[in-house]
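As you look at this complex, bear in mind that one protein chain is not there, while each of the others sits in place.
What follows is chain A.
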Amino acid sequence: MSVAKPNTKVYADFSLLTSKGKHGKSLRDPHGFDLSIASGNIASTSTTQGRNDEADQALRAKKAWEVAMSPGKTIPMQAFMAWMSGTSVSIFSILITGMILMTPVKTIMSVQQTFAPLERAGKSSGSKLDLTMQKAAFVAINIAGLLFGIYRLSIMGLLPTTTSDWLAFIPAKRYIEFSG
């Protein structure tokens, strides 16, 4: 899976290193180590702090788009699997159709958890990142996947959409006359 896990530390957080130990600053930085460079805050001055947050947010937003789009990449593969398994009703095609249907549902259910690491409040600014668009796109793509699953059900003839599916429920006609 190419989706980034939310708690994967793709970007290193070196802030820990700057924190004081119990006994005050007991360790020196190694030679050539500049914390401000390492943590990406080249301009570690208070004036550049806001710019750093913005970049971080932009980065996270970009990352969130990637996350939002990631389910779309699986659809072609699912389609391929669906095509391979055929439209006849067999254990294999049923399993694959079940997977095609269940995956989007499960993913939609976990949309908040998926985006939680990305939208958490920045270190300095207190505001949460607004990922509504990304979430909407994420949900939309998954709904498309779900629709594909339903389409597949229909081409397999498993949806009660035709008259024959309701034939057994049609009441028989009452005969008004009797003849002998």
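Methods note: contacts are C-beta pairs under 8 Å (C-beta built on N, C-alpha and C of every residue); 3 or more make two chains touch, one makes a residue touch a chain; residues count from 1.
Everything that follows uses one rule, which is that contacts and distances are computed from a predicted model.
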| item | value |
| --- | --- |
| Hidden chain of the complex, named as in its UniProt record, picked from "Trafficking protein particle complex subunit 2", "Large ribosomal subunit protein bL9m", "Potassium channel domain-containing protein" or "ER membrane protein complex subunit 1" | "ER membrane protein complex subunit 1" |
| Missing-partner contacts on chain A, residue numbers | 157, 162-165, 167-168, 170-180 |
